[in-house]
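Here the complex is missing a single protein chain, while all its other protein chains stay put.
Entry: chain A
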Amino acid sequence: MVFNRVKNFISYWYLQYLLATSVYMLEPIERRIFNCFLIIVLAMFMYTSYVFLPDHARMIVYFINSYILQPEIVDGV
């Protein structure tokens, strides 16, 4: 019963993805290639954000704090 509901949910959203990106009109081999390409790109995106995002976020917070505590003097003297 729950498995049916999950299956319906996934198949509805898969259909919406196919229609919105017009992958619905492609032949089966093209559909597989496009889906593989999309999964590879998403996987690389996830990996990059897992590796680099925490350090990057820490740097942003550090720079904002440094601007608040001691404002930069812009005009020389």
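In this text, contacts are C-beta pairs under 8 Å (C-beta built on N, C-alpha and C of every residue); 3 or more make two chains touch, one makes a residue touch a chain; residues count from 1.
By our rule, contacts and distances are computed from a predicted model.
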Which of "Response regulatory domain-containing protein", "Phospholipid-transporting ATPase", "WD repeat-containing protein 75" or "serine C-palmitoyltransferase" matches, in UniProt, the chain that is not displayed: "serine C-palmitoyltransferase"
Sole residue of A:L15, A:A43 or A:A57 that reaches the chain not shown, by the stated touch rule: A:L15
Sole residue of A:I10, A:M25, A:M46 or A:M59 that reaches the chain not shown, by the stated touch rule: A:M25
Those residues of chain A which, in the complete complex, touch the missing chain: 12, 15-16, 18-20, 22-27
